[in-house]
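One chain of protein is taken out of this complex; the other chains stay put.
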Amino acid sequence: MADIVSMAEAVAELVRDGDTVALEGFTHLIPMAAGREIIRQGRRDLTLVRMTPDLVYDQLIGAGCASKLVFSWGGNPGVGSLHRFRDAVEHGWPAPLALEEHSHAGMANRYVAGAAGLPFAVLRGYAGTDLATVTSTIKQITCPFTGEHLAAVPALNPDVTVIHAQRADRAGNVQLWGLVGVQKEAVLAARRTLVTVEEIVDELTPMPDAMVLPSWVVTAVAEVPGGAHPSYAQGYSERDNEFYAAWDAIARHRDSFQRWVREVVFA
Amino acid sequence: MADIVSMAEAVAELVRDGDTVALEGFTHLIPMAAGREIIRQGRRDLTLVRMTPDLVYDQLIGAGCASKLVFSWGGNPGVGSLHRFRDAVEHGWPAPLALEEHSHAGMANRYVAGAAGLPFAVLRGYAGTDLATVTSTIKQITCPFTGEHLAAVPALNPDVTVIHAQRADRAGNVQLWGLVGVQKEAVLAARRTLVTVEEIVDELTPMPDAMVLPSWVVTAVAEVPGGAHPSYAQGYSERDNEFYAAWDAIARHRDSFQRWVREVVFA
Amino acid sequence: MTGTDVPPTDPVPYTADEMMSVASARALADARCCFVGIGLPSTAANLARRTHAPGLVLVYESGALGAKPDRLPASIGDGILARTAVAVVSVPEVFNYWLQPGRIDVGFLGAAQLDRFANINTTVIGDYARPTVRLPGAGGAPEIAASCREVFIVLRQSARSFVRRLDFVTSVGHGGGGGDRARLGLPGAGPTLVITDLGVFRPDPQTRELTLTEVHPGVDVERVRAATGWDLKVAADLRTTPAPTDVELAALRQLARSLEAAPDPAREG
Partner (left out) sequence: MTGTDVPPTDPVPYTADEMMSVASARALADARCCFVGIGLPSTAANLARRTHAPGLVLVYESGALGAKPDRLPASIGDGILARTAVAVVSVPEVFNYWLQPGRIDVGFLGAAQLDRFANINTTVIGDYARPTVRLPGAGGAPEIAASCREVFIVLRQSARSFVRRLDFVTSVGHGGGGGDRARLGLPGAGPTLVITDLGVFRPDPQTRELTLTEVHPGVDVERVRAATGWDLKVAADLRTTPAPTDVELAALRQLARSLEAAPDPAREG
């Protein structure tokens, strides 16, 4: 059953140097506050896993927490580049960043296999692209019934997955709704899980389009109102598109980024 | 986009002699009325696909509509045997019934593959059982990353899938909630789909734990209140456990079953 | 309830079926979550929740996770399961995301035939192609038996159900004996407990052959031997199951009454 703790305690306990860490949330419900907490606690050598690195990984990469990125689309949605991601890949600053690069369909299916306790997943994907030439975790498999060739990708099983959700009850059952992305799979695939929530409530009122993650698959829950900002939590906040646009200027240069880390993350 | 028609028209148009037909619904929302309509229209040589044949296939098998059954658990839930199924398998009455027998996990994954446009699905299943010795659609596959051996089963893609749901709107978008079983997969795997509904409404009010099947994956919708009886439609009816118990006596003997067909199905 | 009355040496008389259900419920004392088939397993799991294991998470193959029915469900798809569940998921999801990865502590199964290695037949009596009796088939059992951390089996015992050789292996217990589960790649520990209306069996640590470790009150070993189709091993320290307590019996009987228009759940495979 999930423990209800502070985010600082949870990150201290659950996220360790060298871990494979997935912070998921597809545009919606991105666990941004947890990402900043990982920076504050000075984690190093993380393998960061996420379909869309977004600002949360731009920050972790720029702060030197990561040695590898497993991903499928690394842009600032609606704005342009992730400059800290680019600086790491193009110039190795602040540290070289190994890449393991897939398509969205491949990443989603890797989490599915991880959640399902299977070593791999099968999809119609990658055929004819250069991805398989640069990514060793893309192979071919043959259908034993039809002889067709399909793509196989290995399961993703993060040491720890972090997500943000709208609510949890006091037993640690977690409820999220709206665009729920790949969060269920990312949680079920992980060895440990931290969920930050907008609020902890006595009872989870059933909601349309909601999913509940039972407390017995959640390690820790922390109440962090606004923990997705500048991403959003449907029913609690709107996406801060202006911050996404403003991030372009903050992240474009190393010094402005470092100032942001000093003045905002460590404020 | 789905056409809104009568059940008789829909069955006449969509269910053809020799078809592979899936009537799905896991205890809840079983399309029983559509099954009786198929009997009334005298369909023959059907391959019936369903995880739990239940009363709906006991009736179709006893009425001589089927030549083959693809399934995973053929009992009267909470009561005992499906006597018409047993009579067909044990004595070939009214016609021999070929069996293609899987486990629930295997059947569910066959629908998943069918819905996903893949030729097969992978699962941890069947190892050490006699099922693979009697069922040709169970094979082994090797993980290209770990070398582990797993089971592979081929996709199920019925010619037509029939389900019962709580509601549809006038555009043919279908909404169901409660235990939703394998219905989404069975619908998406099929070439044609018929959905019988408790009611057609102007607007689908969002409901907790509900799924919506967009009208563009539904061929026809027919309003059939009570169309799941003696199964049930959460929010509309309760399961008629007494009828399930009473079915044991009706189906136990050929003459009592034939009387039921004459007096109830053709009433 | 069927079964033979036990002589009223205890304050409240009880049936052999009641003893079996109570012993099954007690076995769930340490489980966190249980994959529940209908019939005897459902009775046991719901009784455990009402007595010593109120936090036990019940998972039904119909997709109800953490169901808390306040009466016995009449089927695995009873509406009360969805209405009281922590979460309701699709049937593919319950098998792929919840059962297959080994998230379930105990899988609770019934059986038509059982052999000495706790392999299960629920498919046919006689030849598969021309069966004497066609049983319901596998359902969820093969993968429940494979993937749960451990498996409990509950069934009424007779020489027809405890057989030397299964007519069909629907679900694997310990295969041909020690080491077979590992050879087959089955992740869970397999059957660790078999509970009948006569007693309780546990697999030998080495050979994995079922050994009688408890007899229920009023049952002697000879009666168990007569109801076993193989040469039964009996534990050196054979114990007698403690009789049902008044509290257990009261809870069990309230549960039984709660199932309106009660069909015989034991007949579902």
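Going in written order, the chains are labelled A, B and C, and every chain counts its residues from 1.
As a working rule, a contact is a pair of C-beta atoms (placed from the backbone, for glycine too) under 8 Å apart; a residue touches a chain by one contact, two chains touch by 3 or more.
Please read all numbers here as calculations on a predicted model, not as lab measurements.
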(message) Quick check: which displayed chains does the absent chain contact?
(response) A, B
(request) Decide which residue listed in A:G62, A:G125 or A:P214 touches the omitted chain of the complex. (result) A:G125
(message) Of the residues A:Y57, A:W216, A:Y232 or A:F257, I need the one that contacts the missing chain.
(response) A:Y232
(request) Pick out the residues on subunit A that sit against the missing chain. (result) 26-28, 51-52, 71-82, 85-86, 89-90, 101-105, 108-109, 111-112, 123-131, 134, 148-149, 178-182, 184-185, 209, 232, 234, 238-239, 241-242, 244-245
(request) Quickly run down the residues of subunit B that touch the omitted chain. (result) 115-118, 173, 184-185, 188, 211-214, 216-217
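The definition used in the following text is that only the chains that are shown with their structure count from here on.
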(message) Let me spell it out: compute each chain's centre from its C-alpha atoms, then which one is farthest from subunit B's centre?
(response) A
(message) Applying the document's contact definition, name the chain pair with more C-beta pairs in contact, B-C or A-C.
(response) B-C
(message) What's the distance between the Cα centroids of subunit A and subunit C, rounded to whole Å?
(response) 41
(request) With chain centres taken as the means of their Cα atoms, state the distance from subunit B to subunit C in Å. (result) 28
(request) Among the residues of subunit B, pick out those that touch two or more other chains and give their numbers. (result) 123-124, 148, 209
(message) Touching at least two other chains at once: which residues of subunit C meet that condition?
(response) 96, 100, 147, 187
